[in-house]
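Encoded as C-alpha cells, the structure appears first; notes follow it.
Yeah, one chain of the complex is gone here, protein chain that is, but the others are all in their spots.
Chains: A and B, in written order; residue numbering restarts at 1 for each.
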Amino acid sequence: MAIRERMSGNEAFAVAMKQINPAVVAAFPITPSTEVPQYFSTYVADGQVDTEFVAVESEHSAMSACIGAQAAGGRAMTATSANGLALMWECLYIAAASRLPVVLACVNRTLSGPLNIHNDHSDSMGARDSGWIQLYSENNQEAYDNMLMANRIGEDKSVNLPVMVCQDGFITSHAIENIDLLEDDLAKAFVGDYTPEYHLLNKETPIAVGPLDHFTHCFEHKRQQAQAMMNAQKVILEVSAEFEKLTGRKYGLYEEYVPKGAEDAEVCVVLLNSTAGTAKYVADYYAAEGKKVAILKPRVYRPFPVTELAAALAKYKVVCIMDKADSFNAAGGPLFTDVTSALYACNVFGPKVINYIYGLGGRDVRTTDIETVFDEVLEIAKTGKVKSVFNYLGVRE
Amino acid sequence: MSTAKKNLKTLTNDVNWHDITEGGMIPWAGNAEMYETGSWRSMIPVWNKEKCKNCLMCFYVCPDSSIYTTDEPRMNGIDFGHCKGCGVCVKCCKFGALDFVEEHK
Partner (left out) sequence: MPFNMKEAAKKTDRLTGGHRMCAGCGAPPVVRQILRALKPEDHAVIGCATGCLEVSTFLYPFTAWTDSFIHNAFENSAVTIAGAESAYKFMKKTGKLEGDTKFIAFGGDGGTYDIGLQSLSGAMERGHDMVYVCYDNGAYMNTGTQRSSATPKFADSSTSPAGTVVPGKMQWRKDLTEILANHNIPYAAQTAMIPKNMKDLYNKAEKAIYTEGPAFINVLAPCPRGWQYSTTDLMELNELAVDSCFWPLYEVINGIHVVNYIPKVKVPVRDFLIRQGRFKHLFKKGNEWMIDEIQKEIDARWAKLLKLAEFGAELLAKAEAEAGATAGAAE
C-alpha cells in the first residue's frame, strides 16, 4: 500500500498529472513552475502518457488551448506562476464562466513589478475573483494529493468549475521531501474518466460554446456560476472523504493545528501554504514553554469557508491573519479581508484581529520572525490592547 | 443542472437562473434559423421566374442564406423571413430576374 518516494513539489505535481493522463497539457515555461511541463514532456517523450503536449507560445495561449480541449471533451491541464497566470487572466474568467473544469498547477511566485522569481501569493490572490476553485498546499504531499483530487472536484456535475492547486514556488516546488504516492491503478481508478454530457466532438449533438450574452441573460448565467462555486464546498468534502478512505490522509476545508499542551490556546494565527509549516514548528516549542498559540491553515480558499472559519475562530481572543500578498488597498491583505468579513458576517465579534503582511518577493520567513508575531498576539491577549491592526513582518523599516 | 431537459422555447428573456443553459452553451446547432430578420428590410428583391436561368449566383452571394433552392438544384424563391433586403443578389443577377423595390408594409 502506497509508494514511498522522495521528490520536489514540482515533480509531485507532474507525477500526479502523469497518473491522471489528461487529453491535453498545454503549457509555457515560467520560473518556478517550469519543471512541471518539463517533467511532463519527458513522460510524453517516453510514451508513459497518451497526453497531447502542446508547447504553446504564451500562457494566454496555454489557457486558450486548455479551454478548447476541455470544451472538446478532453481533460486539459496546465502549470504556471506569477506573470504567466496574469497573462492568462481573461481566459481564467472565460474558463470558469464557460463551466470548463480545467486544472491548473499554480506554483506561487510574486507578480511583477518589479521582476522577482521568488515566492509570495500575489499571483493566485490576483485570480481570487476569477471563479476558479483554489486549493492551497503546505508541502509536497499536499500538492500531490490536491492535484489528484482536483479533477474529481471540478468535474462534479453540480460544480463544473476549473480548479487551481497552489504551492509555494522554490520553497516547496524545489525542495525534496519524502511523500507517499498512490499506485498508478489506484490513482487512475480514483480520478476516473471524464465523460461530459456535451462537448464539441459529439457528432450527434453539436454545441455552441461562448456566446455573446446580453444583459437579458448574462446575469442569470453569472448567478448560476456563483451557485456552482457554492456547491463546490460540499463536493470538496465528499471527494476528500473518499480520498481519506484510499490513503488515510484527511483533508478538510482547513487544518486547525493545536500543539500538545496548547488545547486552551487563546490566540490563533491564520496563514496559507509553507509558512504554516514554520508556524506549526514554532507553535510546538512555544507550547512546550507554556506559550499557547494555535495555527489555522486554510486549504480551500475558493470557495471561501465562511461559516466554518468563523465558527473555528470564534473561541479565540486574538486572531492574527498573515498574508503573503498585499492588496495595496490601504486595508491589509486578501486573507485578512476574507477572514474578517467572514467573522463579521457570522456575528463573531469576540476576537481582536490583526494583519501581518510578510514574505513579499520571497523574503525569508524565519522562526524568529514567527516568534515576534506570536509574542505580539500573546501580548494582545494579555493586555486586550491592539497597538496596530495593519503590520508588516520582515521588511527593513 | 442537466441542459438536456431545457427547451429552446423556455429561453425567453424571462428565463430564470435555474433553467438557463450552463455556461451559455447551446446544444441546438443552427437554431438561429428560428430568428426572423426579415423586419430589417426597407427594400425587397422581387423574383421574376420567367427571366430566371437558374444560374444560382443569387444563392451563393446571399449573406443570409435566403435563396430557396429545389433538389435539382433550381432557384425556388426568396426566404422573406430572413432576407434583409441588401440587394446583392439583385446586382449580381445577369439576367435581370431580380428587381429591387421599396417594400411597403
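Rule of thumb we're sticking to: a contact is a pair of C-beta atoms (placed from the backbone, for glycine too) under 8 Å apart; a residue touches a chain by one contact, two chains touch by 3 or more.
From a predicted model like this one, the values you see are computed outputs, not experimental measurements.
**Q** What chains on display are touched by the one that is not shown?
**A** Visible chains that the missing one touches: A, B.
**Q** Looking at A:Ala187, A:Val209, A:Val348 or A:Val365, which residue reaches the missing chain?
**A** Spelled out, the listed residue whose C-beta touches the missing chain is A:Val209.
**Q** Pick out which of A:Ile20, A:Val36, A:Val56 or A:Ile380 touches the chain that's been left out of the picture.
**A** A:Val56
**Q** Among B:Ile26, B:Cys52 or B:Ala97, single out the residue that touches the unshown chain.
**A** Of these options, the touching residue for the absent chain is B:Ile26.
**Q** In the full complex, which residues of chain A touch the absent chain?
**A** The list for chain A reads 23-24, 26, 50-52, 54-58, 60-61, 64-74, 76, 90-91, 94, 200-203, 206-214, 217.
**Q** Tell me where the left-out chain touches chain B, residue by residue.
**A** Given the touch definition above, chain B has residues 8, 11, 21, 24, 26, 28-37, 40-41, 55-57, 59-66, 69, 71-73, 79, 81-82, 84-88, 90-92, 100 touching the missing chain.
The definition used in the following text is that only the chains that are shown with their structure count from here on.
**Q** Sort out for me which residues of chain B touch chain A in the complex.
**A** It is residues 1-4, 11, 13, 15-18, 20, 22-27, 29 of chain B that touch chain A.
**Q** Under the stated contact criterion, what part of chain A meets chain B in this complex?
**A** Those residues of chain A that touch chain B are 97-100, 157-158, 160, 197-198, 205-211, 213, 216-217, 219-221, 223-225, 227.
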